[in-house]
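The other protein chains are all here in position, but one chain of the complex has been omitted.
Now for chain A:
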């Protein structure tokens, strides 16, 4: 009988880390890592920042060296997305016609950018940013254009806006909600980012919708039309309005799907042989019990290790603390925890200095720390929250002279 085999579908951060973690945790069966793209796994965060700014080619983005898969006896299948899953037969079919049998299957399918569903949304020069290919396309297009319209004030949109503005483009951001990064940060942090972008010359329009895009005779975008009639000239449009989890393969195989492949606290689907992790998975938040889907490097990397541990015979519920980061105009925002549902914010430090943290509380409980250029606050929050150690109360945090470093010392954790 063949050694137990694991097939990992999706070669992004989550999939690649799963394969790597299986080997480093001692798994000695067959591992097959299946990717839809033609390149080995790469880092995504630089795509909207350093890569877009022109620094470094694709090779610098590689998550692991070229020799990695061969050295660890991992079969890496490129440019061959999975198209059908037969759970009864424990086989997955790839686009090429090849089928792979498995003992365990890990779905790390990721997410795809949401399209802008307006007239003209398919014109040339209307781009999204998720993959290296898309990033290359955007980078090339930015060289030939002067006016960029960014639709969406989330992480991707704001990072691209900042990179493009720093490169000298005229940049307009149109966000349909009343504030920037609304799903990820507090209102006060949204306001700070808004001021930062405007100070750098980005035109930001809030609570405004793009109604249509208009092109020239050759089918290339030239202008956006907002609901209400205002027109914005643009030679390039970056659509950053969120992403849709890739769930078709799971749904087609009868697995439960609800804006993500549904998994339990061990990241397992309803089929004990099938796990789902990373951007495509919706798992119970260990802190609230509510279903949660996260798109982040941290979540992908930690879920990969969690699944690998389970497949190596050491299952443990997924409990990693979420954290995120973004960089815009040299401003480094780091978020530890999830602030959703906070009812008050305590400011530590002085926002006017460009170095401060916003502590998001629900009652007495610290839910998240949002740090701008104060990495110690971020790191100490992560460490204390992750360990379940005491955290500063709102009163402690609001006291003059409060500092996380001193707090951690006195807390002796």
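Note that a contact is a pair of C-beta atoms (placed from the backbone, for glycine too) under 8 Å apart; a residue touches a chain by one contact, two chains touch by 3 or more; residues count from 1.
In the analysis below, contacts and distances are computed from a predicted model.
Peer 1: Quick one: find the hidden chain's UniProt protein name among "F420-dependent methylene-tetrahydromethanopterin reductase", "Glutamate transport system substrate-binding protein", "Potassium channel protein" or "Ferredoxin".
Peer 2: Options "F420-dependent methylene-tetrahydromethanopterin reductase", "Glutamate transport system substrate-binding protein", "Potassium channel protein" or "Ferredoxin" narrow down to "Ferredoxin" for the missing chain.
Peer 1: Using the touch definition from the top, which of A:235, A:295 or A:327 touches the missing chain?
Peer 2: In the complete complex, the chain left out is touched by residue A:327.
Peer 1: Have a look at A:95, A:227 or A:376 and name the one touching the chain we're not showing.
Peer 2: A:376
Peer 1: Over the whole complex, note the residues of chain A touching the chain we left out.
Peer 2: Touching the missing chain: residues 24, 43, 45-46, 64-65, 67-68, 71-72, 297-298, 301-302, 320, 323, 325, 327, 332, 334, 373-376, 378-383, 404-405, 408.
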